[in-house]
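A single protein chain has been omitted; all remaining protein chains appear in their positions.
Lettered A and B in written order, each chain numbered from 1.
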């Protein structure tokens, strides 16, 4: 049986926001002991990553690299209606994840010791980001 | 119960091809109301992305960036049996998705308003690309 919950996360500018606890709560409330948990974000300029959850400078460095790979306001972009972070946000979504699928083991998301789930806001402004978590098992 | 359908999509050169309607039809025919839908492509030089579905120049710009990150005919490539788009196609697949997993909500793929599912052909020629859609719920 499928269990599905949605939540809205308000971001405050380009950054990574840990949502591991939200995912854990939904998995716990599903009652599923063994199965899969899918976290999906309904946007094309915010995405999801699993990242090291101990040292915050890891995520600073991920941002450094994404700025190189998907430059803001690149002169070659044709799509820039909403500013310098518009098209770069779409590229960053392509290079990261629209959804993350995690095993459920003993009623919990089976993440490694150093793995956290993060919502990555790629725009400079504040947005309400919709996330759906589906648990099957 | 799992519902699975396959289709073949004929590409006509490097480009993005929207397949959202194919995915919607298979989800509808599965009868699943709440669950997950996985779209999988059986190739290593064509892949899948979720992208902004309103302005086509978004996908032009994604292509611009992929050409930088995975250059065609790069002099360092050792694998080039099938031409300049051979190895770049494999790199592009690594940087994008072999499969996309989407929540099913109210009998439909729960995509955001601006999200479309695209098959990304990375080769210059025309190919028959096999896709499998699996719906669980």
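The rule is short, and it goes like this: a residue touches a chain if its C-beta (ideal position, glycine included) is under 8 Å from a C-beta of that chain, and two chains touch if they have at least 3 such contacts.
In this text the structure is predicted, and so the values were computed from the model without any measurement.
Asker: For the chain that's not shown, point to the residue among A:95, A:119 or A:133 touching it.
Answerer: In the full complex, the listed residue that touches the missing chain is A:95.
Asker: In the complete complex, which positions of subunit A touch the hidden chain?
Answerer: The missing chain touches subunit A at positions 34-36, 49-52, 55, 57-58, 60-62, 64-65, 69, 95-96, 100-105, 110-115, 136-137.
Asker: Provide the residue numbers of subunit B that touch the chain removed from this figure.
Answerer: 2, 4, 36, 38, 40-44, 69-70, 74, 76-79, 81, 87, 90-91, 93-95, 98-99, 101, 130, 132, 134, 136
In this text, only the chains that are shown with their structure count from here on.
Asker: What whole-Å value do you get for the distance between subunit A and subunit B if each is reduced to the mean of its CA atoms?
Answerer: Centre separation, subunit A to subunit B: 20 Å.
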